[in-house]
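Every protein chain except one is present and positioned as in the full complex.
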């Protein structure tokens, strides 16, 4: 069977045709030479399956779409506190305040506006890095997010540099407030280089998915950044990613997102999907006219919205024996608790509730993690505490854990669960 | 076994003791007479299990915590567009701009600041309702969210009214901009009554869970508002709920939330949990000092963060036969695809991928929904399209759907899947 | 001879015809019923000569033009510090911030925006005055400024009251910040009454002249307020009188001024002239379109601009004996110093310079104040100090002072100047 998903994406492309509304960025001639008929939509799953429609191979410069990723690199290098000390994370309100800063501290308001992104650029790597070393570090980092080496569009870079009076201003302003100690002209040039890497919609989807996937690139399997980095970067994208209009974007689309002046938008739904879109004409806020529509359509049509998540954990216990296939296709099962799906707070709470039903006595309880897909720190902590209490009240607890979700489980006083297989 | 969760909540209460920092609201004497030693934390699951710690029965006035719920009632009554026409949904930035409005349209910036909430109050029900009728409508609505009738604190109401010059100002201001046609004094009085209902932390948790649960009250099972209302209200809480500091709250806590001047905070994680907290001392922004800490602790300790969601859909197919309990406790199974968990875009995509592996030919494929917990519109749409394509390429598709997740499934040209049980 | 000044004013009326541009205020029907063809210009000198052109008898409601005068009454009643404590004196920048207040103190930014004017209204007289008593006090005060009793336009008042949601809001807001302790509804009603007095362009010119004339009404000769009150009120009009655009108004017109929504504008040039203008159509800032033009024309054509003042004091000494009339028409004069004109810092400095030329010795110096028109505190102080020094160095100083500009002049150690007439 041929998957209907590419057809669906193609439908969206057609349905969202804006009839030429909007205008391509033309502050440098290179940007205005884009083929106005190109548009693309790409979607990448957590395990790296890519679906595309339209001109998913068409390359354009990454521009502001680089901001969340370079921010992630800075966080990876220096930790949350050190980066927050330099750049705040509050929405900037209206576009006109793009230069403005946190009044109390003088920090740029967030890393998604230019002055914050320029500051963030300077934060990547050791402060003493040469310009070339910092460029290389960023080039490597972006490649890890995209799963391939990205090349730069040199004509765009050269042209931007010739017109970058505003970014020069911002770099000097940031420098004057002590945001960094480097030469502001160097930082501005580095930032402009960062913006000139060439990507396509497919790359954007993969990069978005890496953020959605706790930092693991779905194509390469490489852990690019830690989970806390992704959580923080996505939080910032959620409130500051789409310039002004954070509230409306959250309501209408509900995905942490970022747009770029070359017409790209990327969005991400943690744990589910990463999306890349491209269409060169921009609205007055600088977002791709059709790109915004693609996301609205995808969110509405596919329920891809942060606030529209399915109940988690309901089915963690395979105790119900009434599934048709259980009855009609196979034999029987006893007390052992077969867990399934991800074990988080909500699913662990269900398991603990099952434990509560265990009467006093000296029962044998077996937990089977074979069908479990992931266990987060809260889930692990809660299950171990539950097992500990069972043991404390006289029960025997066994664990089947082929994926090693509970490494060296300690049930107190050196006690460990028994392994049924060993019997 | 006794659940460790209440103990964990109790631990949080102890751990987050702020040593008397902050000050209770004292703009009216009634508020300052609160018992400063009270604090509470309550957590409610999607299916209505309540966990509490501390003084979960201590009642306090609902104040601003009523805002998201009355907003939900206005949305229920008039639809999204009509309400958006009156009140925008953008963060207000700093607290000082609390009066400010969308420059272009004159609308209050969002329904979580007072001027927006006062306008929202007037939007509940038919414009021609008498004051008593509007009060009754709101009283009923809040009761549906809480799962019990709420009574009002009349002394607080009377005292607030005597000091409500600011809210009188806001009601008149909104009236002067045409936000409503009612008498502003009536609206202010109605809004003040709305704020004087008495709740406890447990109520807050239940009300939060109702929003997290697509509008279904977890205690009564009643559908209070539609899913789209919850999605929208939670979006607005995510960007505007905690006054200024939206970015930092999203990063540090990651739950749509709302606080009130009486010391309550409620937060919600869609599909997972609702939380209510109470501690009367406030910080300079007007949020409960300890309440904020409770949420930070809960988010960090239990991974309750919007951006920290587990991968969805990974385990939708029970095709792997290597679970220990499958091997050791039971028999065998054949081609039938046993689905499990929620069917959303991400899980449906996995199923479609399995369909792609189906070779051309005249195979028989059975989908068993017995262990499925929910199917959203995207999941339903995608699976039906997949089945349609299988049938179009000559296969036979059977469905076992005891919960009726796919009512009257149409595979095109009037074709329907066969029912294996019928054989 | 017939004075050319009325003809000149008439020329301005014709020259500044805006061809119907602008729109009359129509937020209440009564205001929109004005005769659109009416326009007037009136100019009043320091000694009460009135020149008018156009419909100088056409009455309209005073509206915001009452603000500087009621502010003056509040200053008269409570002194500068007490009033500044309640209302600041900084320009409000853009019109949109009309509600905004001094961030540090919560005071209304200035008394010329509505919230400041409402607060100012409440400051007139003793806080315990009844509404009727405060009304009477303001009515009396405005009559003193205008030189006649003013009556109120009751239909306008009633209509304003029915629509005054915004002013109700501002009164409540001011009350909520502790600007006054009165009932905000009472204050709003009183303020609306204050705005409903009927004036004509002639009244405006007289009222403006009273401010220009150190508080002395040029028609009645009555001292309405002290000089310091006028100085302060004019300062505030200079920076805050014409809403936004303070800088451009100062440059283009250069007169402290105030406009009203009924189409009146009044302006004043301290020590020179007061001007009243009327034309009902308003620009988008709420200023009379033609009224603004009248002032621009008058300022440019007649050099009536604060920054275009003639050198002061140059001719204070009538020592030059070369005037044609002195030579041809009359006899001779000796050492006595005949002073003339106003004695201020700049003119007193000239006299002191003449004293510096007095050689050591025992000369007799006579100062004749017969032709002096005024002596301010600085002039008096400087001349007395100069005379003291002359006496200290052995000279004899005589004073002829028929207007008693130097009451009981003390030259130190009880010495007094001699009186030449007594000899």
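Going in written order, the chains are labelled A, B and C, and every chain counts its residues from 1.
The rule is simple: a residue touches a chain if its C-beta (ideal position, glycine included) is under 8 Å from a C-beta of that chain, and two chains touch if they have at least 3 such contacts.
Note that the structure is predicted; figures quoted are calculated from it, not measured.
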| item | value |
| --- | --- |
| Chains in view touching the one left out | A, C |
| Selected from A:139, A:172, A:363 or A:393 as touching the chain missing from the view | A:172 |
| Touch criterion as defined above, residue of C:230, C:277 or C:292 at the omitted chain | C:230 |
| Options C:54, C:125, C:141 or C:254, residue touching the unrepresented chain | C:254 |
| Positions on chain A where the hidden chain makes contact | 96, 99, 103, 165-166, 168-173, 175-176, 184 |
| Residues belonging to chain C that touch the chain removed from view | 1-5, 8, 45-47, 49, 88-91, 93, 110, 213, 227, 230-232, 234-236, 238-240, 244-248, 250-251, 254, 256, 270-273, 301-315, 318, 320, 322-326, 328-334, 336, 338, 340-342, 344-346, 349, 352-353, 355-356, 358, 368, 370-371, 373-374, 376-379, 382, 385-386, 389-390, 393, 400, 402, 420-421 |
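Heads up, the rule we're going with is that only the chains that are shown with their structure count from here on.
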| item | value |
| --- | --- |
| Chain at maximum distance from chain A, centres defined as averaged CA atoms | C |
| Centrality ranking, top chain (CA atoms only) | B |
| Interchain centroid distance [CA atoms averaged], chain B/chain C, Å | 61 |
| Centroid spacing, where centroids are CA-atom means, of chain A and chain B in whole angstrom | 23 |
| Overlap residues in chain A, where contacts from two or more other chains coincide | none |
